[in-house]
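Accompanying notes for the structure given below.
What follows is part of the complex, with its chains left where they were.
We call the chains A, B, C and D, going by the order they appear; numbering starts again at 1 in every chain.
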Amino acid sequence: MAEESFYGVTLTAEENTETWDFVDEDYSRGQKLVIKQVLLGAEAKDNEFNVVEVTTGKDSIQIPIAVLKAGETRAVNPDVEFYETKVTFKLIKGSGPVYIHGQTIKDDVEVVDMEEED
Amino acid sequence: MAEESFYGVTLTAEENTETWDFVDEDYSRGQKLVIKQVLLGAEAKDNEFNVVEVTTGKDSIQIPIAVLKAGETRAVNPDVEFYETKVTFKLIKGSGPVYIHGQTIKDDVEVVDMEEED
Amino acid sequence: MAEESFYGVTLTAEENTETWDFVDEDYSRGQKLVIKQVLLGAEAKDNEFNVVEVTTGKDSIQIPIAVLKAGETRAVNPDVEFYETKVTFKLIKGSGPVYIHGQTIKDDVEVVDMEEED
Amino acid sequence: MAEESFYGVTLTAEENTETWDFVDEDYSRGQKLVIKQVLLGAEAKDNEFNVVEVTTGKDSIQIPIAVLKAGETRAVNPDVEFYETKVTFKLIKGSGPVYIHGQTIKDDVEVVDMEEED
């Protein structure tokens, strides 16, 4: 069974960047971050777009993953995974608050060890 | 196969807090709570925000997981998991009712026991 | 591999209740009902709330799982599971029609039988 | 690992019916169709309901799985599975176009063959 933890971070105009990196260097295989929901706070301004951009270490992909706007789109459910890579989330438009929810997972390394001595 | 149960709790202005903790202390590994949906009741007031905040025992994360408002957002689907940690849900804004739905899961501890005597 | 079947029921003002119970008593382990979607029919009245409440046999939980309203919320996706328990769905508000969709699943009982005679 | 293929069909007023049946008769176990999304086309008429009904071979269930309307509900995500059964999709209301998306899956038949000769 994989070992996992809840991941929850808040982005605002003042603190608009958050980076996730490999949590455990001794456990080099199978670590990932899964983003399930990006949610706009009740305090968000009317008619203001709030855009969260992601930048990955592996492959250097840079792309918005959430476009939120009060009265139109309160939440999106990207359900994307970042596997064995550093990831940075940045609120590139809007003043938030925006909440990012997901899991960090350390996948099982299946060890099958069968020793038979006759 | 994992053993699981439906999880459903109601938050209102009067009863605005609910805590989930490890159900079975004798079964220490792999217990988790999965939150699939947070739903605003038909009785909710117009134009009132209803916000559910989560606080975790492990890592002490405190963050809203649902922002609901009649006429705009009736339900969100966070699909987040709380693994081997106490979790408290609190209705920090609005009078509800708000319904939280999910599963509690006790994961299988796979026991592979291979004894061979020749 | 699990054995599964599509589950689809319709609730209306006249037939407002539906109960699911263990399908196969001879197969006592691992039977569950998964509810993926609750959908409001095209014939539903404007501005009328349609609320589906669930009652479980195990733990006796009673809670709405869908709040639908034409022009606001046409469908919700609870994605909840009822495992080894009787479940009753009731349209407690509104005249429908409301459609409930999901799966019934009989999980595999893994039988590992290794006999070796030398 | 299961063998799977993308499933995508278009329903219109003129071609309003589509049937899926077991693809491979020689592979009798574990074939299923999963419906992930039903989407209303940009050409759909304003204020017209578009309803997709499903009829199953096994258990003869007949029920709408999508109710779509421009300006209100552009897409639904039923996430339902049809396992070892013929399925017919019919656009019973509206002129479309409506797009149905999912997967066909042939599940693995796990063959564990352990022969030991001493």
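General remarks:
Definition applied: a residue touches a chain if its C-beta (ideal position, glycine included) is under 8 Å from a C-beta of that chain, and two chains touch if they have at least 3 such contacts.
These figures come from a predicted structure and were not determined experimentally.
This structure file shows 4 copies of a single chain, while the whole complex it describes contains 5 copies.
By our rule, only the chains that are shown with their structure count from here on.
Between the CA-based centres of subunit A and subunit C the separation comes to 31 Å, rounded to the whole angstrom.
With each centre defined as the average position of its C-alpha atoms, the distance from subunit B to subunit C rounds to 19 Å. Touching two or more other chains at once is no residue of subunit D. Only residues 29-30, 32, 49, 51, 54, 56, 58-59, 61, 63-67, 69, 72-73, 76-83, 85, 93, 107-110, 114, 116, 118 of subunit B touch subunit A when the two sit together in their complex.
On the subunit C side of its complex with subunit D, the touching residues are 1, 3-6, 8-10, 36-37, 39-42, 70-71, 74-75, 77, 79, 99, 101-103, 114, 116, 118.
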